[in-house]
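The complex appears here minus one protein chain, its other protein chains still in place.
Chain IDs A, B and C follow the sequence of writing; residue 1 opens each chain.
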C-alpha cells in the first residue's frame, strides 16, 4: 500500500516546497528593505508579460532543460553529476570548433554537426570522472567538481591562446559565419506571418530541447539501457546479479549526461552569442540540479521546472535591471528552491503522508 | 536622461565600473540631473538592456566594458537618434562614441616610478584573471621599468584563470608575500578585488604597492606608491555633460588628454621623491611627444620586453 | 633553490593550508558521524562575511571570530535540519548551502555596506595580528633552526596555531573519549548507537555543529587573519579542496594535516613559480593554476581509490520507514 496517492507525491509535495521557498525568498526581500509584491510584479511582467519577456524566458528555459536532463539521467543511475557546468563549457568548445572549422552552407547543416560536436565534447568531459568512479572508485561528486575548475582553466587557455582572433581584446572566439546562425523563434514567427518576441535570443534550439526531453523519456523508460540505468541506480548489487555491468552503465549514463549538458551550448553559444566566450554557461550547470530535483527526475517535470527557472532568471534579471535589488537575489531563491524541493523534501512529505494515512483511516 | 550600464563585474568592482559610477555621480551632483543605471546579470541580457534603454528614450547611453562591443555594433543602427558611448572598445557606427584608454602608457609611468622607488631593483606585477587586457597593463609596466632600470628584475604573477581570480584577496596576499620573498619591494596590482588583498599585504609587509583604475592611494596612506588611474569617470562625466551632443567617433583617452595618469595626492606625497617626480614627468612628456612609443600588447599579443 | 626560499615557500604553505586544515577537520567531524558535507565552502564563506562585518562594526577581531562561528553554525544547523531531522539528501543540502551563502553574503553585504558585497577594509584590532613566539628574534641567527623557528614556526596569527592544535585534539577526542567512540560508531552503524540508548540525532547534530564551529574559524581566518575584510566569493573553491583533502586523508586527523599541507604546498609552489620552465616547454600559468584540481583528481584516482568512507555516510538514519 502506498502511503499517499501518486498525484500528491508528484505534484503536491513539490508545489508546497516551492511555495515555502518563495515565502522565505519574500522574507529575504523584505529583510533587505524591498517590497516582495512589487518585486514579483516586476518579475512576472518582465518574464511573462510580453512576447519579448517570453523570448528570454524560453531562451533560459532551453539552457536549463539540457542541464536538468543531464543531472536527471545521471541521477537515475545513482550518480550525482555536479559537473554540468564544465561539461556545458566544453560543449561550447565543441560547437565553436565545428562551426569555425568548415564553411557551412546553411544552418540546417551546421546545427546537427554542431550538436554532435557539443554532445561529444560534453560527453568526453564526463567520461573521465565516470571512468575514474567505475574503475578507480574515486567519488564522482568530487571529481566532477574538480573538472568544473579544470574546464574553466582549459577554456581560458584555448580562448586566449588559440581561438581568439589577433587584436581582439575579448577572450572569445571569432564570430560564427552568418550562414551558421540559428533562426530565432522571432524569425520563425515572422515567417508564419506574425510578430513575436523581436530581438530575443530564443531560437530553434528550444525545439531541440523538447525533442531531447522526449528522447530521454524514451531512453529511460522504454529502452533496455534505460532499464539498466534505473536498475543500477536503485541497487548496484542487484544489477550485478542481472548481468548489468556497473562500469558500462556508469560510463553510459555519464556519457549521456555529459552529452546533454554539452548540448546546451548550441543554445547559448551558437544560438545566442554566436561566438564562444568565457563563462558562457553562467551557472546553468548548477541550476540543472535544482531543475532535476524540482522536476522529480522526469523529463516532463524537468521541462516545467526549467520553465520555472527560466522565468526566475528572466524575471530576476529584470528585477536587477530596473530595481535596486542585487542580482544575487536569484542565487538565494535558487538555493532555497534546491533546499526545499531537494533536501527538505521530507519536511513537507512527512506531514502530508500522515495526513493521507489519517484520511484513509477515516475513509475505511 | 542619460543612462549608464555596468558590466558583469558590477557597480562596485573597485575598477572601471566603479569609476564610471563616480563620474555619473559627479555629474548628478553638479547638475542635479538624473540618470538611469543598469547592472548586467547575464550575457544574454546585454542586447536586451541596450534595446530597452534605447526604447525608453535614454540618451546618451554609456556602457562600460569591451564585452558590449559586439552587441552595440548590432543594435546601434536600429536607433539612429540615440547616442551611445562605449568604454574600452571601438565600435564604428555613426552614433557611437568609442572611448579607449592607453593603459600601457599609464602603466609605463607606473613602471618608471616603481623602478626608482625600488631599493632592491626587483619589482612585482600581480594580475587578476589571466587575460590579454591585463597583459596590456603588465607589458606597459615592464617597458617603463626596464627602460629605467635595464638590469632590474620583474616578477609576474596572475591569480588565476577563472573569474574567481578577481575575488581572491587571500591569494593576492600570498602572491605578494612570495614576490617580497624574492626581493620585490614595489608591486603593481591589476587584479580587482584580489588587488585589495595585494595592497593590504604590501602594507603589512612594509613594501610599496601601486593601485589601479581608481585612485587607491588612500587605502593605505603612505604605503601605496601611486595608482594608475583611468579617467573612466571623466569620460562618463563628459559624455553625460555633452548629453545628446556627444561626438561620435573614437576618443582615445591617452596620457596627453589626461585619460590615464598616475595619482599624486597627499597620501603618497612623502613617497614621491623629486627624482621620481622628475623622471615620471619626463617620461610622460616623451610619450606625449612621441619620443617614447609604448607598445600595446593587444595589437599583437606580444611584449617587447620580458 | 636556496634554504631561505624553501623556508619562505613552507611558510606560505602553512598560511595557505590553515583554512584548508580547519575546513578539513570540520568535514572530518561531520563525515565521521555519517553526515556528508559538500557545503564546507558555503559555511566558510558565510563565516568570512559575518566575521568581517562584526569585526568592522566592533573593531574587535575576537567578536568577529564569534560572529564567524555563529554564521557558519547557522548554516551547519540548516544542514543538520535537512539531513538529520528531515533525512534529506546530504549532497543536495550541501549544494543548496553553497548557493545560499554565495547569494546571502552579497545581498546582505550590499544592504549593509553598499560596497557591492565587499566589507570595508579592516585594520588594527579588527584583524588578528601575527604573533611572535618567545625567543624568535634571538634565535634567528642560529643556522637552520633559527630561520625555521623564527620564520616558519613563529609569526602567524593565533588562528594558525589553533588550527594546528586542533589536529592532536581531534585525534584525542576521536579515539580517547566516549564522545569520539560514539561519534565514530554513529557514522559506521547508527543502529548500534540507537539500540545502546544513545540518541543518533543528538550525536549527529553535535558533530555537524562542531563542523560549523571549525568552518567558522576557517572563514574568520580568511577574512580577519590572512586578509583584511570580506570580498565576495573570497573562499574561491577552498572548501572543495578541503573536501578533497579529507578524502585523501581517509577521514583521519593526522593524515588530514598531511593532506592539507600537501595542497597548501602545491599552491605555494605555484605562486612562487608561476610559469614553470621545463627547458623544452614552459608550462602555462593556466595549467599551474589548475594544478591543485588536476592533482586532486590524480590523487583520488591513484592512491585513495579504495578509501572507504564511514559506512553509514551519506545515508540518513531511518528507524521507521
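Here is the rule we use: a contact is a pair of C-beta atoms (placed from the backbone, for glycine too) under 8 Å apart; a residue touches a chain by one contact, two chains touch by 3 or more.
What we mean here is this: contacts and distances are computed from a predicted model.
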{"item": "Per UniProt record, name of the chain withheld from view [\"Phosphoribosylformylglycinamidine synthase subunit PurQ\", \"ABC transporter ATP-binding protein\", \"Hydrogenase maturation factor\" or \"Cytochrome bo(3) ubiquinol oxidase subunit 3\"]", "value": "\"ABC transporter ATP-binding protein\""}
{"item": "Partners of the unshown chain among those that are drawn", "value": "A, C"}
{"item": "Which of C:33, C:52 or C:185 contacts the chain that the document leaves out", "value": "C:185"}
{"item": "Residue in contact with the excluded chain [from A:22, A:131, A:227 or A:322]", "value": "A:227"}
{"item": "Touching residues on subunit C - with respect to the absent chain", "value": "175-182, 184-185, 188-189, 191-199, 311, 319-321"}
{"item": "Residue ranges of subunit A at the interface with the undisplayed chain", "value": "1-3, 218, 221-224, 227-228, 230-231, 234-235, 237-238, 240-245, 353, 357, 360"}
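The definition used in the following text is that only the chains that are shown with their structure count from here on.
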{"item": "Touch-based graph of the chains, sorted into line, ring, star, complete or other", "value": "complete"}
{"item": "Pair of chains whose C-beta contact count is the highest in the structure", "value": "A-C"}
{"item": "Chain whose Cα centroid lies at the greatest distance from that of subunit C", "value": "B"}
{"item": "Separation of subunit A from subunit B, taking each centre as the mean of its C-alpha atoms, in whole Å", "value": "36"}
{"item": "Subunit A-subunit C separation of Cα centroids, rounded to whole Å", "value": "30"}
{"item": "Interface hub residues of subunit A, defined as touching at least two other chains", "value": "149, 153, 156-157, 160, 326, 330"}
{"item": "For subunit C, residues contacting two or more additional chains", "value": "117, 237, 286, 289-290"}
{"item": "Interfacial residue positions of subunit C with respect to subunit B in the complex", "value": "4-5, 8-9, 12, 15-16, 19, 114-118, 121, 222, 226-229, 231-234, 236-237, 267-268, 271-272, 274, 285-286, 289-290"}
{"item": "Sites on subunit C touched by subunit A in the complex", "value": "38, 78, 81-83, 86-93, 95-100, 102-104, 106-108, 110-111, 117, 237, 240, 243-244, 247, 284, 286-287, 289-290, 293-294, 296-297, 300-302, 304-307"}
{"item": "Subunit A to subunit C touching residues, read off their complex", "value": "28, 31-33, 80, 82, 128, 132, 136-139, 141-143, 145-147, 149-150, 153-154, 156-157, 160-161, 286, 289, 293, 326, 328-332, 334-336, 338-339, 342-347, 350"}
